[in-house]
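Quick one: the structure is below, and I'll ask about it shortly.
Note that one protein chain of the assembly has been removed; the remaining protein chains are unaltered in position.
The letters A, B, C, D and E name the chains in turn, as written, and every chain counts its residues from 1.
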Amino acid sequence: MRKRIKIIIPNTTSEFNESVYNLFNPLKASDTELDICNIKGEGALYLDQKYDEVWSELSLLKEAEQAEKDGFDGVIVYCALDPARMALREALQIPVVSIFETALHVTAMLGNHISLIAPPGSIASREEMFHQYHMEDQMTSVEFFNLGIENLAEDESSSYQIVKAAAQRALNKGADSLVLGCGAVMGIAKRLSEELGVPVVEPGPVALKYCEALIELGLHHSKVAFSLPRRHMP
Amino acid sequence: MRKRIKIIIPNTTSEFNESVYNLFNPLKASDTELDICNIKGEGALYLDQKYDEVWSELSLLKEAEQAEKDGFDGVIVYCALDPARMALREALQIPVVSIFETALHVTAMLGNHISLIAPPGSIASREEMFHQYHMEDQMTSVEFFNLGIENLAEDESSSYQIVKAAAQRALNKGADSLVLGCGAVMGIAKRLSEELGVPVVEPGPVALKYCEALIELGLHHSKVAFSLPRRHMP
Amino acid sequence: MRKRIKIIIPNTTSEFNESVYNLFNPLKASDTELDICNIKGEGALYLDQKYDEVWSELSLLKEAEQAEKDGFDGVIVYCALDPARMALREALQIPVVSIFETALHVTAMLGNHISLIAPPGSIASREEMFHQYHMEDQMTSVEFFNLGIENLAEDESSSYQIVKAAAQRALNKGADSLVLGCGAVMGIAKRLSEELGVPVVEPGPVALKYCEALIELGLHHSKVAFSLPRRHMP
Amino acid sequence: MRKRIKIIIPNTTSEFNESVYNLFNPLKASDTELDICNIKGEGALYLDQKYDEVWSELSLLKEAEQAEKDGFDGVIVYCALDPARMALREALQIPVVSIFETALHVTAMLGNHISLIAPPGSIASREEMFHQYHMEDQMTSVEFFNLGIENLAEDESSSYQIVKAAAQRALNKGADSLVLGCGAVMGIAKRLSEELGVPVVEPGPVALKYCEALIELGLHHSKVAFSLPRRHMP
Amino acid sequence: MRKRIKIIIPNTTSEFNESVYNLFNPLKASDTELDICNIKGEGALYLDQKYDEVWSELSLLKEAEQAEKDGFDGVIVYCALDPARMALREALQIPVVSIFETALHVTAMLGNHISLIAPPGSIASREEMFHQYHMEDQMTSVEFFNLGIENLAEDESSSYQIVKAAAQRALNKGADSLVLGCGAVMGIAKRLSEELGVPVVEPGPVALKYCEALIELGLHHSKVAFSLPRRHMP
Partner (left out) sequence: MRKRIKIIIPNTTSEFNESVYNLFNPLKASDTELDICNIKGEGALYLDQKYDEVWSELSLLKEAEQAEKDGFDGVIVYCALDPARMALREALQIPVVSIFETALHVTAMLGNHISLIAPPGSIASREEMFHQYHMEDQMTSVEFFNLGIENLAEDESSSYQIVKAAAQRALNKGADSLVLGCGAVMGIAKRLSEELGVPVVEPGPVALKYCEALIELGLHHSKVAFSLPRRHMP
């Protein structure tokens, strides 16, 4: 079954486009077609907190609405802050996959005490996400690693050790499973999991598999819960 | 103590500016100075649901940041959906008052079973607010009245009856206190309360008194919780 | 990537084996190999409540342990009561997918008010599952349809109407999304969803896609949470 | 609008009357009239825990009922244990403001992780208050400072340091906002807030502003929730 | 093992003393000695709500402290509002049994959906008790029967039917177990249970058995949680 999926990176920079494509491409089903873009118009260069989300959400919303008009079967918002999640579900009828939400639900099926490992930002905005998804009872901690998104790629080996130290702090507090809270941290989940002995969930890949599953099974979000906008903007 | 308060209506229309001013003016302390505006640039004409919020939030954020630069002592966002609440608290250091949040906390001190009476919109976005403020245990119901914001002013007497019917449905479900969830429903709380025998909280006025109190007492939100944006946009 | 998945039906009857195989086969990835069996030894003919689970769980556990020894990459327990969920996770290191748990997490991403539509059984055992998965806040109701598992196949058209009537009761109580709580109710989700206008999640298919995803991404449950048995039985 | 407010200190000593008056007087609106008293008859000298509350509550209740008969527009109970809160709301129709309840709701709008800084007493009775107000999810800790109410005034500088040390312990545990849980700790909130970098809410002042607001807006607690006593005592 | 238990009825009337004694006497262990009294001094004639509790609590507290001095091994407070529960635990070291608390814990072990059947009073004060005992998730409803405590004994047959009608309303809402919330409703639990087909828990008897068990097993409440009053009143 042909599945056309639009991946929207809600950053104004295109610097992640290629690496996200390279992350997703080997994981996609053979009959999945991926299209990737970042946002146009106003927006944040990188998204760390709610402030950045507000900058990017309208451009993201427009991009997603266009994707539905263009006949895509599903949309993945590639940012672990899940910007505009509810608005997108009101606006669209095709599945909209928020990557952190998906990752959190998967992690909750793998363990009971979840810590989020994330780049520096606002503690309130990160913890809010566990609350929003009714999983604060399962949250052990939010661990910020001391390295901005903009510096992650500079020295991969050193970056890995900084992320791992944050993960180790989480385990010391009782976490039994970890979720990575940054779309720019790619490809380290498996190594981290093996070295630490707990599951480590990277949001992008699980979101891709979940989006494919929704399309194949003909599932989409409830329009009774997320009703269409009463007044669509032009 | 002089208190300069900026009231921002996150709609692209200026049609509410005068009536909100007229609502607030007789209630303000004598040493309070009010300045009122609606948003410029992109935004929603009326705000009913998350989709509309995304349209208005960036313009609202810019307006609020300007208010802080202009030396205002506090900002009130006059919309019962509390758009951009967390982003505004990250961006600003002066108090930012979200009117529905304030109203909900006040209502929770007056009764135990709260219903929200609101114009039609998305059920998910309305219930989410109780959850966001950790008050879903105290929520009895969300009652939509069958009258769009845009038609509220047309026939005041008929509008009142439609709102009252929704309020009555809430009481039948066990609500013992009501909160109005629409900034465009003004000046009916007292009558409704007297006719129904339960407290009815209108968000605007309690938000004004709360904002004045914060300024007088030198209180503002925690910057440990809502840290400043790592990268301010221009 | 080759994925060998064992599907265990924890009933002593083999009457569902073929229909479950026919359900899964067209949905599986081309490189997935499915093996299906029901339990041997002591067990329940049909599983409606906790009593039946206790009858079937040990035989199920033995079957699952054998599957791991036989080199399978994952196990799906095909029963919407999720028998022996925690014991299986203690015993095994390969992913163990409980179909109702998976379905509930997926449904929680599609809507906010979930009802379970199930054949008659014990109300306590059904509601317990929402609680066990920390989703009782999102539970609207459990609706039993008045038709035993053993009679479901007798008259498909009449069975469908009986199930649909239960689903309609759920919507009347405010449900905005439905999950089917019986592995014997197969292939009606799409029709029900279309006729009722809300998502209807059938556990089997989402469990298959989830199991494939776990295997492909190298994820499995936390052995820190679910530690290996201190004393393995022979 | 003239607002006559009765402040009742539920202690048998009058030693706090003047300092509370001096705290409230500069903060009150120009048209607010304050009347302050402590309790007569049986009661506790100081209130640290539930035991003390039981000693003072009946005398407090009688004083409050008298205040309503005397035509006051509102009552503030000046004790951070909120004695007789529900009984007072049953007995009276004018607003009854419990100072800790108000402070807790305000603090919850300023931050997400609240610690209470209090003089020694019963841990159960202090934590119970967070639970009673449905805010235990937002409670980080109760920090007792090692100094009885009776000794607070002896050496203000040393007392301040002892309170501050308790506040610092709270921050180390993750608190992002503090509430003072003792009516005898007056006038240090601002200094503490500046030195620690988080909001510090002193209950008295916020209670005064809240009481004034209720009176001005014509709001009072729900008599559906808090029904009048079936048998008023003489 | 000799067990001396003091039963305190926190009413100023002695009219229940004999009937409570007659209720407890056949149920007590052979080596239990019962002493029963009502309160002296100020207090409520009957206790329906928080207002009445405040009237009776200090006299109750004094009586309980005297009982401990007199060498009793345990105290039972015979009133289903559980007056002064926390204060009594602070003041005393011997077990203090609050009858409704005990009944609620027992009921929670018998069923999952509990309704309280009670004489008219304040809805807030009744629901608060489920919340106080962390059992609001298990509360189905509070059903008031339309008959004051003072009239219960007038016509037993008619009273029974009125109570039963309230119980039936609870079952219609989904309750699967009932707890009686009035110490004056005695001796009807068994009949009600048989006629309705669900467990009906009467607080007095379970409290007696629980108090005996605590004494026999040498258990009493935690003085770390409920610390002794810092200043005992004379």
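In the analysis below, a residue touches a chain if its C-beta (ideal position, glycine included) is under 8 Å from a C-beta of that chain, and two chains touch if they have at least 3 such contacts.
Bear in mind that the values here come from a model prediction, so they are computed numbers and not experimental data.
Residue-wise, the contact with the chain that is not shown comes from E:H134, picked out of E:K40, E:H134 or E:K173.
Of the listed residues C:R4, C:K28, C:K50 or C:K164, the one in contact with the hidden chain in the full complex is C:K50.
Remark: the residues of chain A touching the chain excluded from display are 112, 137, 176. Residues 42, 44-46, 48-55, 57-58, 61, 84, 86-87, 89-91, 120-125, 128, 131-132, 134, 148, 224-227, 229-231, 233 of chain C touch the missing chain (whole complex, contact as defined above). In the full complex, the hidden chain is touched by chain E at residues 27, 29-30, 101-102, 105-106, 108-113, 134-135, 137-138, 171, 176-177, 190, 193, 197-199, 201, 205-206, 209-210, 212-213, 216-225.
The definition used in the following text is that only the chains that are shown with their structure count from here on.
In terms of C-beta pairs in contact, the better-connected of the chain pairs A-C and B-C is A-C. Ranking all chains by how far their C-alpha centres lie from the centre of chain C, first place goes to D. Chain geometry summary: the mean Cα position of chain A and that of chain C are 27 Å apart. Centre-to-centre, using mean CA coordinates, chain A is 30 Å away from chain B. Each of the following residues of chain D touches two or more other chains: 112, 134, 137, 176, 224-225.
An unclassified topology is adopted by the chain contact network, corresponding to no line, ring, star or complete arrangement. Here the touching chains pair up as A-B, A-C, A-D, B-C, B-D, B-E, C-E, D-E.
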